[in-house]
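The complex appears here without one of its protein chains, the remainder shown in place.
Let's turn to subunit A:
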Amino acid sequence: MYDAPSLENTLDQKAIKIAATDVQVYYGDTHAIKDVSVQIQDNTVTAFIGPSGCGKSTFLRCLNRMNDTIDICRVEGKILLDNEDIYDPKVDPVQLRAKVGMVFQKPNPFPKSIYDNIAYGPKIHGLARTKAELDEIVEKSLRRGAIWDEVKDRLQSPGTGLSGGQQQRLCIARAIATEPEVLLMDEPCSALDPIATAQVEELIDELRANFSVVIVTHSMQQAARVSQKTAFFHLGNLVEYGDTSQIFTTPVDPRTESYITGRIG
């Protein structure tokens, strides 16, 4: 819906931001992700689609090593971010997560003021030297999160008091505030109503100008609306990956076609 044809044509010239090769993920004895190789481009929205439990969220969490926080989870294979292996022992997962921001399924603002929610990341990473700089970051992030006009008069009121859609945009603004290079979104609209969803989708499209966005979604319409690249996961395998228009119109794999037309999933 938001796709500009001129951008479509230039896709192939874009740099590769993340390159995953033969990634395997195990939860205890369960083999959750099998041999996934995918190349995610910069300044592009990439959608992961697939039925529940197909491993798309698990794979997403590999990209910023959030799976490290789960004791029984084990990741094998190679994931390069700007040609650096993020699973290299020398890489600090905490630093990595500042570079690869994440937005979660349910809006999870901290029990702090709206201002402190945004300022949390910059404070931790020491991005602002003065209060004025911090104010500036907060305002910029809230503007980029398309929520500034709604909250500018109540920055000190708690973030938990906002509506669901506002909370999710606040969380996106919070993720942007640390100046990440990649933004991972795990079903960011599943807890939102259609109006809030439309606002968030519009925002995702705008974010593409500065970030590489990876979004997991259950809604194929959403994937078609917001993404330029789509990856279809099924039972832990990456079945098909390509331009969104191609996946939705002329899928190569019969499983992709079955899922898109609603026969499996």
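Keep this in mind: a contact is a pair of C-beta atoms (placed from the backbone, for glycine too) under 8 Å apart; a residue touches a chain by one contact, two chains touch by 3 or more; residues count from 1.
Going forward, contacts and distances are computed from a predicted model.
Undergrad: If you had to name the missing chain as UniProt does, which of "Phosphate transport system permease protein", "Cytochrome c7-like protein", "Chemotaxis protein CheW" or "Succinate dehydrogenase membrane anchor subunit" would it be?
TA: "Phosphate transport system permease protein"
Undergrad: Touching the absent chain in the whole complex: find that residue among A:20, A:38 or A:98.
TA: Looking across A:20, A:38 or A:98, the contact with the absent chain belongs to A:98.
Undergrad: Which of A:66, A:79, A:138 or A:151 sits in contact with the chain that's absent?
TA: A:66
Undergrad: Given the contact definition stated above, which residue among A:26, A:120 or A:148 touches the chain not shown here?
TA: A:120
Undergrad: Would you indicate which residue among A:114, A:134 or A:175 is in contact with the undisplayed chain?
TA: For the chain that is not drawn, the touching residue is A:175.
Undergrad: In the complete complex, which positions of subunit A touch the hidden chain?
TA: 64, 66, 69, 71, 94-99, 101-104, 106, 108-112, 120-121, 124-125, 158, 160, 171, 174-175, 178
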